[in-house]
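Let me give you the structure first, and then I'll get to my questions.
Note that one protein chain of the assembly has been removed; the remaining protein chains are unaltered in position.
Here the chain labels run A and B in written order, and each chain numbers its own residues starting at 1.
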Amino acid sequence: MKRSLIDVTDLTVAEIEALIATALDIIADPGRYAHVCDGKKLATLFFEPSTRTRLSFEAAMYELGGHVLSVPGSAVSSAAKGESVADTAKIVSCYADIIAMRHPRDGAALVAAENASIPVINAGDGGHCHPTQTLTDLLTIRREKDRLDGLTLGLCGDLKYGRTVHSLINAMSRYAGTRFVLISPDELQVPGYVYQHLDEAGIPYEVTADLEGALPRLDVLYMTRIQRERFEDAAEYERLKDSYVLTPDKMRLGKPDMIVLHPLPRVNEISVAVDADPRAAYFRQALNGKYIRMALILKLLREAAADLPRRERPDAVTGRHVCRNARCISAVEQELPQVFYPLPGGGCRCKYCESDA
Amino acid sequence: MKRSLIDVTDLTVAEIEALIATALDIIADPGRYAHVCDGKKLATLFFEPSTRTRLSFEAAMYELGGHVLSVPGSAVSSAAKGESVADTAKIVSCYADIIAMRHPRDGAALVAAENASIPVINAGDGGHCHPTQTLTDLLTIRREKDRLDGLTLGLCGDLKYGRTVHSLINAMSRYAGTRFVLISPDELQVPGYVYQHLDEAGIPYEVTADLEGALPRLDVLYMTRIQRERFEDAAEYERLKDSYVLTPDKMRLGKPDMIVLHPLPRVNEISVAVDADPRAAYFRQALNGKYIRMALILKLLREAAADLPRRERPDAVTGRHVCRNARCISAVEQELPQVFYPLPGGGCRCKYCESDA
Partner (left out) sequence: MKRSLIDVTDLTVAEIEALIATALDIIADPGRYAHVCDGKKLATLFFEPSTRTRLSFEAAMYELGGHVLSVPGSAVSSAAKGESVADTAKIVSCYADIIAMRHPRDGAALVAAENASIPVINAGDGGHCHPTQTLTDLLTIRREKDRLDGLTLGLCGDLKYGRTVHSLINAMSRYAGTRFVLISPDELQVPGYVYQHLDEAGIPYEVTADLEGALPRLDVLYMTRIQRERFEDAAEYERLKDSYVLTPDKMRLGKPDMIVLHPLPRVNEISVAVDADPRAAYFRQALNGKYIRMALILKLLREAAADLPRRERPDAVTGRHVCRNARCISAVEQELPQVFYPLPGGGCRCKYCESDA
């Protein structure tokens, strides 16, 4: 089993710095990397469609000189015949050198990584993790602000269901001097465990429903989409979706060197008229996504060639609990054992989806 | 913004001649072109499936040495999440060097071209334009007849809804000595603006419902499919679809050096028994489609590298009209302004779908 990337916290701060340094070097001198993956094959296994993320990975592999085996959407997969994620990972290991996988189930990427003999990059597993988005965000902040420490980040929109937000909070918490401004309607605040994490780590943050009031204090404004598919109540969605729309008028309240990020695709939460503002960094962010993925593919292929040991996960218990997260891969994967990590305060956490049982 | 190809009339006659010359040179010496696009990436963004057109573009790019980022159908796109064509074009500009786009909406390719930072080739936008089909037709006529002027073209079948027919009439009207024979049932005649165009340009044409009677006079017979999806009334389709089926018997009425073209796919409008006739040029036409697309990709990438200015469009008015074409991209694209060109005789024309308002 090779080193994979499931969650951004699988990487140390030093490793993230090294990835960013590689990405910056690729940007400075792409020709030097144009053939470093000659003859290598990336399989993009997308069990649900995400054209933007898939193309970003595929463009990255081509710019490294490699090939792509593309599985563009759920309809075109053997999954229809009931094949397990574990078996798919084993078989694709025969055909490719590295996998980028998107799957609708929480924890699916970990199951793939544990069964593949090649590195697996999590390109989004349900509502769980999407580490290459977070790496993209970090590279963008680094390029736009010239640093990752001492920044005040405003996170705006759907902070409850937005996995990119949780992951970015997690990653930025590791840099000195970070402050968060959490801007959302009451119904869409970050989950309790995020507050707990911030409190325990002693990271300063404020919670507000007022985007305009918060804007003047921000170095980075991270906008997110309010996703229709996260709502069980359509009327609730209709009521909230326009609450936090960024417009040129609101942009006037921001610092001259503030930047605006967005994981994209946007619907209407950033007015098209904002695109012309030089502080609108979200399309540059998409470009950075390609470069950080190039750095990541290169790192994992090099570690696989060197056969470095995979990082160990902590001791776990099996058989005494059943994961209650209906979206967890353990709810559907054939013969996958229930595995839990004990929590310090009692209770335990599912190994795959990391929800508490 | 780079030079794109939305409509075949974006190209001058001289530019078309140059494209044909490049295609003929590629055919004569393909090895000389086998690496001219090394390291370049074509994104084939197909928001509706069209396997033949997509494969033709992808084969063209491979034969130039480039890579392909493939988005094979609407189901596998971020469109499901509500992303605008404009945003998709901006993002794909981060990953690819040139885009070939098929979209079900009239005018979608123009919206993409105005937002992409790379060249966009319209691979079909609804019922509006399909310029690479017309370029394919022109290369085929040129190769089969050794000239493009002084030819009598018979256009047969669905002349009302067939965009390839309108585009070919437009393109061939620019060559001296062209005559048209418009062969269709009354219900499927070319639209009034085509007659108007021919009358104004003084191009000779005749209108007939009699394929057999017209055949002896033709240098080129262009057959088209009567498409089920263009009919609101299924019974009407059933009554008409077999009206203009080309058979070996009818072929006996044609000149010995007549050629038969068809944009393909055919259903039954050309009998399979006609395929063996050397005058049946429609499969050679498909092969020519690859070569002219190679020439076009090469031209646009070279112009993009030279950073040539994009051809200006005429001054337009906004805000006073709303496009009444339900299939126009302006009916669905987020925040896209309504833009119209004033017409000489009063009234105005939608910038995107070119229907009159």
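Here, a contact is a pair of C-beta atoms (placed from the backbone, for glycine too) under 8 Å apart; a residue touches a chain by one contact, two chains touch by 3 or more.
It should be emphasised that the depicted structure is a prediction, and the values quoted were computed from it without experimental measurement.
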{"item": "Which residue of B:4, B:22, B:70 or B:224 touches the chain not shown here", "value": "B:70"}
{"item": "Sole residue of B:27, B:264, B:316 or B:357 that reaches the chain not shown, by the stated touch rule", "value": "B:264"}
{"item": "Per the touch definition above, residue among B:34, B:203, B:240 or B:357 touching the missing chain", "value": "B:34"}
{"item": "Option touching the unshown chain, where B:58, B:83, B:219 or B:333 are the choices", "value": "B:58"}
{"item": "Subunit B residues touching the omitted chain (full complex)", "value": "34, 46, 49-52, 55-56, 58-59, 62-63, 70, 72-73, 75-76, 227, 264-268, 271-273, 283, 286-287, 289-290"}
{"item": "For subunit A, residues in touch with the removed chain", "value": "39, 41, 43, 67, 69-72, 75-78, 80-84, 86-88, 90-92, 94-96, 334-335"}
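Just so it is clear, only the chains that are shown with their structure count from here on.
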{"item": "Averaged-CA centre spacing for the pair subunit B and subunit A, given as whole angstrom", "value": "41"}
